[in-house]
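Here's the structure we're looking at; comments come further down.
With one protein chain held back, the other chains of the complex are shown just where they sit.
Order as written gives the chain letters A, B and C; numbering starts at 1 within each chain.
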Amino acid sequence: MKVLYFAWLRQRIGVANEEFDLPGDVDTVDDLVTWLIAKGPGYAKGFAEPQVIRAAVNFEYVPFDHRLSNTDEVAFFPPVTGG
Amino acid sequence: MKVLYFAWLRQRIGVANEEFDLPGDVDTVDDLVTWLIAKGPGYAKGFAEPQVIRAAVNFEYVPFDHRLSNTDEVAFFPPVTGG
Amino acid sequence: MIKVQQENFDVSAELAALTSGNHAIGGIASYVGLVRDLVGADSPDDALRAMTLEHYPGMTEKKLAAIETEAQSRWPLEASLIVHRYGRLEPGEQIVLVACASAHRQAALDACNFLMDWLKTEAPFWKLEETGAGEAWVDSRASDDAAAARWKVKTDRAAE
Partner (left out) sequence: MIKVQQENFDVSAELAALTSGNHAIGGIASYVGLVRDLVGADSPDDALRAMTLEHYPGMTEKKLAAIETEAQSRWPLEASLIVHRYGRLEPGEQIVLVACASAHRQAALDACNFLMDWLKTEAPFWKLEETGAGEAWVDSRASDDAAAARWKVKTDRAAE
């Protein structure tokens, strides 16, 4: 799967995007966040307030209980400020 | 006083504007309309439906009971269609 | 700013002049009215060839300036502009531009809407349409009056 990070989440994590196989114990977006937080302090800092982070899978906003597959493109980002 | 006519009112009356002294028996806009109608068939045709005609005195919309003075600029016109 | 003119206008140039150097402006809402030709769809004789806008010089400018002042008192506008053309215009040509600039998006959009509703019902302009069948004056529309009434602008118009 491909995972992308934007804005201050990208800065805190230190990478813009990364690709890896969906870990066996990760079913949902929520599981993925928990798994990422365990990867290192940048992730822990980025996801310290997970309630402000929004997720998109394959370009659509999803709730955190959305189930993932290994071919998904997953994006995490802070609230948007367009216009 | 100066009197101006616009749009189809101007066409029916046949003049765009005219100047004359305020007639002695004309106090209000309504009186002026009655006086104009007596001037000729073009005026009678123009003011045949006085309820659709709007009046302005010195560039401000006025009701037909507005009192006139000899220095006024009076304009008569159909409902406006700007924009 | 009020401009009543025969010449066409360039929207970009007008907006740039309106906002130039004022960095408190977050956005500009604008509306451009065009000469529309819907009637010609079925019968070629009904097709609009041109429209001639007549106005009341002196009163037009005075009334437009008054309503612009009213809009500025109702909304926190940084700048505003009304450009209204008169004379003969063909289908597709620009008739009117209203632009309102503000720090606040909704203020700019609402003020623009307000000014357009007012122009349709209170500005002393009259439209003469030319079609293959001849010339005819455009009637005022009840829907425009209703739209303008939303804003409860005080006017001293004649009882109708």
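FYI, contacts are C-beta pairs under 8 Å (C-beta built on N, C-alpha and C of every residue); 3 or more make two chains touch, one makes a residue touch a chain.
Note that the structure is a prediction, hence the values are computed from the model and not measured.
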Visible contact partners (per top-of-document touch definition) of the missing chain: A, C
Positions on chain A contacted by the hidden chain, ascending: 4, 6-8, 51-52, 54-56, 59-64, 75, 77-83
Touch list for chain C against the chain that is not drawn: 10-13, 15, 19, 21-38, 48, 91-92, 103, 105-106, 108-109, 112-113, 116, 120, 147
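Please note the rule applied: only the chains that are shown with their structure count from here on.
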Inter-chain centre distance, chain B versus chain C - centres from mean C-alpha coordinates, in Å: 26
Chain centre separation (chain A, chain B; CA means) in Å: 74
Geometric centre distance via CA averages, chain C-chain A, whole Å: 49
For chain C, residues contacting two or more additional chains: none
